[in-house]
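A single protein chain has been removed from this complex, and every other one stays in its place.
As written, the chains take the letters A and B, and residue 1 is the first residue of each chain.
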Amino acid sequence: MGEHVKNVKMVKIYIMGKEYEVPEGLTIMKAMEYAGYRFIRGIGCRGGFCGACSTIYRMKNDYRLYTGLACQTTVQDGMYLVQIPFTPAEKPKYNVDELKPTGTTILSIFPEIARCVACNACTKACPQNLQVMDAIQAIKRGDLAKAAELCFDCISCGLCTIRCPAEIIHYHAFQLVRRLYGKYIAKKAKHLEERVKEILQGKYDEELEKLAKMTIDEWKKLYEERDIEK
Amino acid sequence: MSQKVGYPDYMKELIKKVEETRERRLEETFRRLKPEEKEELLRKWHPDYRPEGKRPLKIGPSRGLKVPHEVADLIEAYPLINPDEIDLSKVDYEADILIIGGGGAAASAALWANNSGIPAENILIATKLRFGDANTKMAQGGIQAADRPEDSPTRHFIDIMGGGHFANDPELVKALVRDAPFIIKWLEDMGVMFDKDEEGNMMELSGGGTSRRRLHACKDYTGLEIMRVLMDEVWNRGIRILEFSPAVELLTDENGERVTGAVLWNLETKEYYIARGKAVILATGGFGRLHIQNFPTTNHYGATMDGVVMAYRVGAKLRDLDSTQYHPTGAAYPEQIVGLLITEKCRGLGAQLVNIDGEQFIYPLEARDVVASAIIRECYGRDKGIVTPTGMRGVWLDMPMIEIIHGEGTIKRYLAAINRMFTRFGIDPTKEPVLVFPTLHYMNGGICINVNAQVLNGEGNPIKGFFAAGETTGGVHGKNRLMGNSLLEVTVYGRRAGISAAKYVKNSEYGKISLNHVKRYEKMLIEAGIPRKRKAPMLLPEYRGEKVLSRAISLFPI
Partner (left out) sequence: MNGLKLMYFPGCALKSTAEDYEKTAIAVAEKLGVELLELERWNCCGVVFNVAADAVMHHIAAVRDLIRAQEMGRKLNDNRLVTICSMCYSTLKRVNQIVKDDPEKLRNINEFMDEEEDYEGNIEVIHLLQVFKDLVGYDKIKEKVSRRMEKIKAAPFYGCALLRPKEVSIDDPEDPKIMEELIEALGAEAVKFPYEIKCCSSYNVIYDRKITEETAAEIQRAAERWGANIIVTTCPLCHYNLNTSKRKNGIPTIYFTELMAYAFGLEETLSPETLKIFNKILEEI
């Protein structure tokens, strides 16, 4: 990609303690590339969806730890950063077909959740601004629907898990909560079941056969004449 | 915590024009274009139609096929490895089914191979980055399937053919629309949280070019939700996964008639692995990071078309690579997110495309290539685009209309990803329009396959033991993919590849492994006069600063 960086203000950032001058306005990810880092870890979709580029940083004269996604966070002068490209947390194996959609199920697979002291470190760490603690609390009281709603936008970046004093593995627990919700608690779509049955019984086979063998002109005609639902 | 950029003052002024016309526009529907008008619009303004952007391939089974220069540069390129320096006598990895790729198609293939009786430990997924790092995760708006009584697979078929300019392979389309409802049911049973109403009915929306509302969504994180459920299930089953180990070359038997494995390369330790499989499934995705015609892209970091390169060397036929999909609405401001996807669902929910005067200029739900061309025309032909401080041009996508039409809170609820993307930078899409411009999005064409996901050679016959699925294949979408059909393609054809491969391996042994096909290909390159310095596959794009690159030297001996 071309770089059209001319006469742009530069800022000083510290990548794992080492000072670099980079153009203002770049995202952390692009700034690190500008500085010469070629990413293998700590990079994925570059668009804020995959949770690969979790970054922790501090600002000058500020004791607070901040978190963000490297691909979605702009550099600022004095930023002191490190990437956390991986969170050690083996995913437990389970078979959702054999599980019940209850808080007890989640707690039996992730018992650390009972240790939650409501310190809110997870919520503060979340780069998606989710109510992480509230989601864990919802699991604790067996309200999987609420937990699924609160944790839906989770991208499994792992920052909550890294910061949790109770060593809870939030994003793995959340994955199970969502699957149990989607499979057991949300109502099944009856019309979908109907249609699958119809197709298996061959209802559309003849028509589709015919369609597949048509000429381009025949398709064009059908396409132009099709009625479009509002 | 990010710097809240927000709009500069002059853009805030321009937004006032959008606000002035909004009430009137809520009642307006811009008329749809006639086929001839569409043709002309595409011909004059779609980047694909610029003849200087493409050239015909000089060698191989698809010789003569016109493809973008960036694609030709990789196909007409020398291998990264020197075949004579690779020791094939020691096999490092072995599996009944070797899957190359780590996205939705790879995961679906693995699960269905397992469902078809292949034990989990006999399935190996080798992926370039992490398992799940793929374009699948970034898909936002939805997955199509004709499951409402008002809809039918035959309607779906017609929509797809029309959207693809009737260049699609009708057999592939037929299989796609027929499998679609079953795939949705499969996903529902695995626990995917589709948007549903209180009775459990799927909430389905329109997409560009669809004649019925059949897009199933999970807010605007559809791809993420589907991918993470697939990943969870792959992990649960104990299917083997090898991360950060892209394939750099396929292995074939001595005659090159069967694909028997791959040479993998550990990105971190730099060692190569010889992996053999009784069957090999290629699911390596798209080519956004080639930045065709210098467009920014929606794609993930590793989308460098590796699979097409390697398959072509084996003799796979390619199709429709002359057709690149530019998603009409990539973010154009702020600069930090230029190119990122803004789902078509926004237009499906009523957001209109508006020029600098505050007026519509195209029906928002025409097929993607039409809308993309219209936006380019508006910005560069009619000069009615908005110019950002960095010189990027775009038009407005009037997001606040969604709140007005569907109620306050709609964007926060159903377009959470878009909302987050912009509020991070100080722009509130519930109150302000966002700026968009087309962005490189999807590889419409690719490797030729049949309905059993078998890869076809130049004569149209299946190459033994070789399967492919997902964005890396061509034929399903013709010259232009409709929204929601790529999540469908990866799951439908991933499943078909898994099932086909499982069937194939039940009656086969491991084949001999060789790089003879690569040597043959090299000869062709030399004869065609291709410059030696061109190498492929690309593996990862180069984004390091020019200043650093000019002084970077590799000193570590290996």
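Here is the rule we use: a contact is a pair of C-beta atoms (placed from the backbone, for glycine too) under 8 Å apart; a residue touches a chain by one contact, two chains touch by 3 or more.
Fair warning: this is a prediction, and the values are worked out from it, not measured in the lab.
Colleague: Among the chains you can see, which ones touch the chain that has been omitted?
Modeller: Contacts of the unshown chain, counting the full complex: A.
Colleague: Quick one: say which of A:15, A:96, A:133 or A:160 touches the chain that got left out.
Modeller: Within the whole complex, the residue contacting the unshown chain is A:133.
Colleague: Taking the full complex into account, what residues of chain A touch the chain not shown?
Modeller: Listed in rising order, the touching residues are 103-104, 116-120, 123-124, 133-134, 137, 140-143, 165.
Convention: only the chains that are shown with their structure count from here on.
Colleague: Can you compute the centre-to-centre distance for chain A and chain B, using the mean CA position of each chain? Integer Å is fine.
Modeller: Taking the mean C-alpha position of each chain, the two centres sit 19 Å apart.
Colleague: Mind listing the chain A positions that touch chain B in their complex?
Modeller: Answer in residue numbers: 1-4, 25-27, 30, 33-41, 43-50, 52, 66, 68, 72-74, 76, 91, 93-96, 128-129, 148, 152-153, 155-156, 175-176, 178-183, 186-196, 199-200, 204, 207-209, 211-214, 216, 219-220, 222-224, 226-229.
Colleague: For the complex, give me every residue of chain B touching chain A.
Modeller: It comes out as residues 1-3, 5, 35, 129-130, 132-133, 135, 137-138, 146-150, 152-155, 157-159, 161-162, 166, 170-171, 173-174, 177-178, 181-182, 184-185, 188-194, 196, 198-202, 206, 211-213, 218-219, 221, 223-225, 228-229, 232, 235-236, 238, 244, 267-268, 291, 294, 296, 298, 300-301, 335-337, 340-341, 390-391, 416-417, 420-421, 424-425, 540, 542-546, 548-549, 552.
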